[in-house]
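All protein chains of the complex are present and in place, except for one that has been dropped.
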Amino acid sequence: MNALFVLAALVTAFAAVLVVAGKNLVRAVMALALALLGTAVVYALLDASFLAGVQVLTYVGGVVTLMIFGVMVTRRHEGANAPAERVHGFRGLVIAAGLFALLAWAVMESDLDRGAPPIFAPETTRSLARSLLDEHLIAFEVVSLLLLAAILGAVVLARRRDGRDAGSELLAAATREAVESQTQGEPVEAAGSARGGAAR
Amino acid sequence: MSTLQSWAALAVLAPLAAALLCVVLPPLRKAGKPAAALCLLSSLVSAGSALYLLTQHETGSVSRTTIPWIVFGGKAIASIGVHVDATSVVMLVVVTMVALCVQIFSTAYMHDEKPSSYGRYFTLHALFLFSMNTLVVAPNLMQLFAGWELVGLTSYLLIGFWFQKPSAAKASVKAFWMTKLADMGFVFALLVLFVATRGFEWSARLSTETATLVTALLFLAVVGKSAQFPLHVWLPDAMEGPTPVSALLHAATMVAAGVFLIVRADPLFAQAPATRDVMLWIGSGTALFAACLALVQTDIKKVLAYSTCSQLGYMVAALGAGSAFAGFFHLGTHAFFKALLFLGAGSVIHAVHSNELADMGGLRKKMPWTALTFGLGALSLAGVPGLAGFFSKDHVLSELEGRAGWIPWALLMLTSFLTAFYMGRVLIKAFGGAPSAKAHHAHESGGAMLLPLFVLAVPAVGAGFFGGKLAEWSGAEYHLHLGLTPIVASCLALGGIFAALAVFGRGKTAPFTSVLEGLDRASAVDRTWAGLYRHVLLGVSAVMGFIDRYVVDGLMNAIGYSTIESGASVRRLQTGRIHDYAMAVVVGALLIVLWGVLR
Partner (left out) sequence: MTLTHCLLLASFLFCVGVYGLLTRRQAVAVLLSLELMMNAANLAFASFAHFKGGPGQVFVIFALAITVAEVAIGLALVMLLYRRYDDTALDRASEAKG
């Protein structure tokens, strides 16, 4: 169990670094999916099997797909010839490292592992459902309202005035790219970027 | 769940099933006729079970079945179910019978619609019937509120049924907002009631202050729903909907839901005499005010709409006088004769393709059956002795005898006269005299439209004789007596009709002076409103404007100037780059953690 945890933790941490380190967005999304899967494994080790399942379903299944979609819709300037990828990278590194040092120090200092191992009954899916739909019923309903608001907000924000949807936008972007590369008379580079796009 | 309760549940659930089927099966709804047939069938089932309940009802029997609803912390906050007693059974019969008649009428009235909107129309009707029945059989105020909001929603959808018409869309939104504004009262009443009693029962015992607060809030909701002054303005506009909708929702049943709520919550209102006093005055005031307005409308539906306001005023006044039975009795008879009147008006409108009284005239020869049934409804509304309206109105007036220095009684007596007068006017203008250009080609409506008229004419004439039974069931006292009120009321009703005959019946050219008189009275009301607006509201606004412009704005300008100056000096901080803001957030969070650690 410990070995599995160490493995999952290492994979997760490594994948997380890949998410922020790489230049290629599609690869970053895939790394995120890996990091989330690793977290799901940790959840399973923490007796949170329902969370592990939900993590895989909503995050890896839903969020990552959405992200890929987002990358594809807006991919025109992504990739090899994008402008400089980072802004004040060093400052960010210092701040993030400082934050980690602080958090790690706080965690170590707190002596959290003192005392007997847990004796309470682990949360099962049944008990989770009970507390979700009974004790936290109002919060549950509020969250459903929040999701509704988010759906409406996303639709309103992303809708075009001329009524075209994101799918046709994707198509238009691809067409525009093809036309532009042709009119510029650079078939070799166009083919290269198309292949690069496919590879991405 | 006993047999009776199962029948009541069936009456509620049959329309729901029809509506759901039509909603989840778009092909069925879009086919039109099959959807209509399904909804009619569900209404028939509903009406049948309601009638069965009525035949099985015994004096004093009250039963209910509930299941827990909104379970929170292992305890049900509210419950849903059915409550079967005299009030709910009688109301159920009234609602389902009128709904059935209106739906049959609609099959003919709406036959020009596209199949998809034909189906949508009947789906909405089924949804309405479900909502209204939910409200009627509610075992507590929470479910009643749920039904209340649902009927509000269907009312909005049906007023705006022809949503392509800007006026209809506007009217539906107006009705929605006005009633929602009032419904805030209901919500707050429920909150106060729950805090005070941990429940939503209408039989709760409360202190006088709490009872007054709760009932006042409930009454606010009633003022909106039942179109009482000053929130009555949405009802005349709601006539933009199809005429059968006006008959069902905005005359017979939905607007009466407010009155039904007071009847239901009568134990609460009995603990709040102050609220009842207010109801007495608002009810009688609305009755007279709306009757005056009804006198000068040129649109036949608007006459009937103001008349509905006025009759609802009677009911509210009766309830304010403490007689739930009188209000409920009038609710029942009114539902029948007003639905009859609206459907009759629909028949006429269908024939002449216009709402305007001026486009009608002479229709008694072209449409004899419509004229006969409409006439019976009008006489019943006017309170001609022997017809249903007479008995219930007489009982309301008897209950008001001697209250508040006889003033509400006198107001309602005057309203009786006006009611007869304006209904006489409608009768003469629409059915008497010579036909107008549009009325020349009118012809009698078909069987699907006449049948509901005949069916509704029976209770519109005879429902009054049911009063004794209803009183026995409700535990109220009711007996006819030849006292002051019946005699004065009968004389006023007959006098109103004869006055209308004398004024409006003298051919087409002569009554100009008297018509102008009527118009003048209307513009007096309008002028009062306009004057109030111009002199009081605008005057106050001018003073406010002065204060706003020179005092408040002066202060604001000073503050604003200094803000601009200081802002200009710190604007460099805002780089506009998102990363800088994110950095600030993170550094801030880091400092907070650091502070927490070092403290």
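Read from first to last, the chains carry the letters A and B; within each, the first residue is number 1.
By definition in this document, a residue touches a chain if its C-beta (ideal position, glycine included) is under 8 Å from a C-beta of that chain, and two chains touch if they have at least 3 such contacts.
All values derive from a computational prediction rather than experimental measurement.
**Q** Just to verify: which one of B:Thr55, B:Gln164 or B:Thr575 makes contact with the chain not shown?
**A** B:Thr575
**Q** Could you pull out which residues of subunit A are in touch with the chain that's been left out?
**A** So the residues of subunit A touching the missing chain come out as 1-2, 5, 9, 12-13, 16-17, 19-20, 25, 28-29, 32, 35-36, 39, 42-43, 45-48, 50-51, 54-55, 58-59, 62-63, 66-67, 69-71, 73-74, 76-78, 82-89, 91-93, 95-97, 99-100, 103-104, 107-108, 112-113, 118, 120, 122-123, 128, 131-132, 135-136, 139-140, 143, 146-147, 149-151, 153-155, 157-158, 160, 166, 169.
**Q** Please give every residue of subunit B in contact with the chain that is not shown.
**A** 570-579, 582-583, 586
By definition in this document, only the chains that are shown with their structure count from here on.
**Q** Quick one: which bits of subunit A touch subunit B in the complex? Just the residue numbers, please.
**A** Within the complex, subunit A contacts subunit B at residues 87-88, 91-92, 95, 98-99, 102-103, 105-106, 134-135, 137-138.
**Q** Which positions of subunit B touch subunit A when the two form their complex?
**A** 70-74, 577, 579, 583, 586-587, 589-590, 593-594, 597
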